[in-house]
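Other chains of the complex are left out, but the ones given are in their true place.
Naming follows writing order (A and B), and every chain is counted from residue 1.
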Amino acid sequence: MEIKELIFTVPTGERNQMINITSRVLSAVRETKIQNGDVIVFCPHTTAGITINENADPDVVHDILLTLKDLIPQDKPGYRHCEGNSDSHCKSSLIGTSEQILIKNGVLNLGSWQGIFFCEFDGPRTRKVILQVKGQ
Amino acid sequence: MEIKELIFTVPTGERNQMINITSRVLSAVRETKIQNGDVIVFCPHTTAGITINENADPDVVHDILLTLKDLIPQDKPGYRHCEGNSDSHCKSSLIGTSEQILIKNGVLNLGSWQGIFFCEFDGPRTRKVILQVKGQ
């Protein structure tokens, strides 16, 4: 059982944005030569997250971001955090900081329509993604 | 350290439904003979998810599905995705695509009231669940 860590950066261009990072995760997994195991995709930021959702129609991403925006407005009576990004922190905890994807025969064992997305909730910024690939 | 993959199907009967799959996950773990480690329960679909919640009173499941339905309506001004299931994709990202459960002495190390649920958000369909059991 081997454990390998890889890091890449994701430049984001909007305050709220979902960026498909599936091919970058796959490239990193291939680099490790690990054939069976799993990869943890970890976001080391508190106003961003990682999710898995549809990789085909970009309207799905639009509708997820719209839903999050309507549920968790940027300004809301009662917020105390003074940086104006309380909504970003909330979205981060609801979407989650990491995902785990299984590796089978050297590739990601995702469903046909699944892609891995870096979710920016307080951009634009330059973000980091940490991968840990474990397996044999 | 061994890594074993197992797959089972879950037929669903409603558009929104939570199906207790704990006993199926436990059977699969027992088949592997792995005594200590963990199991990743992964849903390869983008309009469904996996969660852990109360296994005793079915009213809990009812109330979770009701809450999700009220927060994320099926029709909403502004949705662009034309398949009529934007809500299903949103619920999937909020509930999450996978759970990890610890294995101790060959059984699932869950709390007394915890069960593992497959969450259907765009049924009825026949769904797949992928398990990866890792341990020794």
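What we mean here is this: contacts are C-beta pairs under 8 Å (C-beta built on N, C-alpha and C of every residue); 3 or more make two chains touch, one makes a residue touch a chain.
The model shown is predicted, which means the values in this text are computed figures rather than measured ones.
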- For this file, in which 2 copies are placed, how many copies does the full complex count? 3
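Note that only the chains that are shown with their structure count from here on.
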- Message: Averaging over Cα atoms per chain, report the distance between chain A and chain B in Å.
- Response: 20
- Can you list the residues on chain A that touch chain B in the complex? 1, 36-38, 51-54, 57, 59-60, 62-64, 66-68, 70-71, 94-96, 99-102, 104, 109-114, 135-136
- Query: Where on chain B does chain A make contact in their complex?
  - Reply: 1, 3, 5, 40, 42-46, 71-72, 76, 78-83, 86-87, 89-90, 92-94, 96-98, 100, 128, 130, 132, 134
